[in-house]
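A single protein chain has been omitted; all remaining protein chains appear in their positions.
Moving on, here comes chain A:
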Amino acid sequence: MSEKAHAASGITGAAPTNAAPASESEQTYRQLFQAIDTGFCVIEVIFDAAGRPIDYVFRDANPAFEGQTGLADAIGKRIRVLAPGHEEFWFETYGRIVRTGLPERFEHQADALGRWYSVYAFRIGRPEQHRLAVLFDDIKGRRSAEEALRHSEERQVFLLKLSDTIRFRTDPMTIQQAAARLLGEHLDVSRAFYFAVRRDADGYVHVVERDYFSRPDLPSMVGEYPQKAYGENFFSALARGEAAVMADIRVAPGVTEDALRLYSAARVRAWISMPLIKRGNFTAGLVLVHDQPRYWTSAEVGLVKDVAERTWAAVEQARAEAALRATEERFRQFAEASSGALWIRDADTLSMEYASQAITGIYGVEPEILLGDVKRWAAVIVPDDRDVALEHLEQARRGEAAVHEFRIQRPSDRAFRWVRNTNFPLFDESRRVQRIGGIAEDVTDAKLAVEHQGVLLAELQHRVRNIMAIIRSITSRTGERAESVQDYATLMAGRLLALARVQALLTRAANAGVGITALVHDEVNVQAQCEGQFALEGPEISLSPKAAEILTLAVHELSTNALKYGALSVRSGKITVRWSTFDKRGGTWLSFDWTEEGRLLGQSTLNAPRRRGFGTELIEGRIPYELGGRGQLDIRPEGATCHLEFPLKAGGSVLETGAPQRATVFGGALDMTGEPDLSGRRVLVVEDDYYLAADVARALKGAGAEVMGPCATEAAVLIELNECGADAAVLDINLGPGPSFGLATTLKEQHTPFMFLTGYDLKAIPEEFADIERLEKPVQLRHIIGVIADLIRAEEVSCNRRQC
């Protein structure tokens, strides 16, 4: 086309003013230019006095010109008039072409026309005419696509950088800080900051808590900004979720003087304010501010929107994570502080995922030991309670909470302990049981205390009933001997009071023996008329409850008798009580003497019993019977004498009862108390059932044995036996696919005695092993211990014989 244009020079370029007769070829070219879409025009460049190109005038144009420029009736008009603000570039370029006569091809924008042009311009006519022919195409569409592509790439690079910057930040504030800085620097603005939104009676208030990104020479933006004061109309888009964009507040229509002053003071002229609408509410926003007028591009507005959304998401995530961390930290502290052990299992596999440190206090092992496969835990439970404990997990898996108690044998010291587990389902969003949570407590002490309480209660009941029996006995005996109803009532009252004093003494405190001196003194003193009527001589001795009881009652009978008939019945009477200890039959005995003296009234002869009196029976019958000693009472006219002797036994308060009580937990099938002692014996356990293997091993350990294995395969057995021999072995015949007697043969050759654990009948066992001891599953663990002990004994005997 350019060649054609050249050809046309001087012909088509002819202005209408100096029109020349058109040749045929000229006519042809004119038709061509009339027809083409490319814009074509002839311009005359105008120079000022100094020779600078300052304007140009359109002299001719083809029909496409108007479409390509948007200029109508341009002919004869200056471009400066048609498009003020036309770039200097155009004048300089056309001026140069006029001067040099060299054609130029270029692309440039013409913003005043809103176009981008691809241009070819060349000089026509005479040089002093300053005329150019210009062929041009509007390429704005193409340029916009390129521009968009470039922006999009830049945008992607920026957003990538943004996400790299904020990705690993966990604090919401630093995420916002970093994003504001990146965005502010990228778009070269004076400020970038986030604000929160509050709504009060006057409308929205933007609350800026910090400056985030701000050029250092600018005043702080921290504060509250009621939209009313700053011109609500500028921000009305925000509540709808759209950006509010301002290019220059100073030329904006409708801004009040007051608002303008506020903006000026804050050095704010242009902005993009991007709202964040969350859950239907305008809750926050991201703002870019410039202190100069700024014509924001849609790409910039889009970028601010992207950044606002992304940082919001990151901030929300960080907040959620922080909240989660706080929750987890609280849970951790709670779990660590709790004396109950907290644990969590996966509901599908029952695998233990978490156990707090307190589990160590209960199970005696680090939490890690119990993590994973549920068998690790279940094997610690005594066999008697295991199935029920597992069933409780199933119950939680079905969505029911449950509290249950079971016994474990603590692996650390093999003690049997009671554990109380509270199991509860943990649901996911869809109400499916995802995990099972639990709290474990060691309730052994509480259980033993309750048991002990029960024992004490039973003992109390026993004692009360015994006392009732004794009272009944005393009642009937007193009744048989009383001389009158009055006498009966007096005697009964005295005896009951004595019995009550004994009870008070005996139940005074646990582990407190009863001192003999106080006991005798109190009983005599109750009856004596004045001090000095009796003398007590003897060492302080602590009496067992039974001795204290009988001695109290005996002294009571003696002093009542003395008051009625003996030394206490006259003022001149005197009682001397002496006691001491002596050795007899390899033990310490108490010798106790009661002597009365004084001028008596002689009524004592009345007491000469028609039948043996209550006091006599007590002293001469009860002391030998219950204390294993002897007692002798002589009642003579000059006063009574009594001699008692019985062995002293240690004994605490009746509260320390001999009633059956257990200071330890009964371990059920695993409890080897009273079973043969296998200390120092090495016993090999070959059994492929996990629980049975664990139980047999623990039973053997409970009996003191050292356990080899348990082994589940023959190969494992051979490795064990290679390291050291066994004193005996427990052998499961059926390892894996079917019965196998290879190991039995090996053990027999090594003279290692063994027994079979089997589910098979006798026919399945080869002749040579027919006499081997065989326990059928399910086995009593105690039986295994018994058989192993027998085997070891027998082997020792035959070994000695072999050596002989």
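Everything that follows uses one rule, which is that contacts are C-beta pairs under 8 Å (C-beta built on N, C-alpha and C of every residue); 3 or more make two chains touch, one makes a residue touch a chain; residues count from 1.
As a convention for this text, contacts and distances are computed from a predicted model.
When the unshown chain is looked up in UniProt, the name that turns up among "Carbon-monoxide dehydrogenase large subunit", "Sarcosine oxidase subunit gamma", "DNA-binding NtrC family response regulator" or "NADH-quinone oxidoreductase subunit B" is "DNA-binding NtrC family response regulator". From the set A:Gly399, A:Gly621 or A:Gly742, the residue in touch with the chain omitted from the display is A:Gly621, counting the whole complex.
Only one residue from A:Leu159, A:Leu448 or A:Ile470 touches the chain missing from this view: A:Ile470. Contact between chain A and the unshown chain involves residues 454-455, 458, 461-466, 468-474, 476-477, 546, 621-622, 625-626, 657-660.
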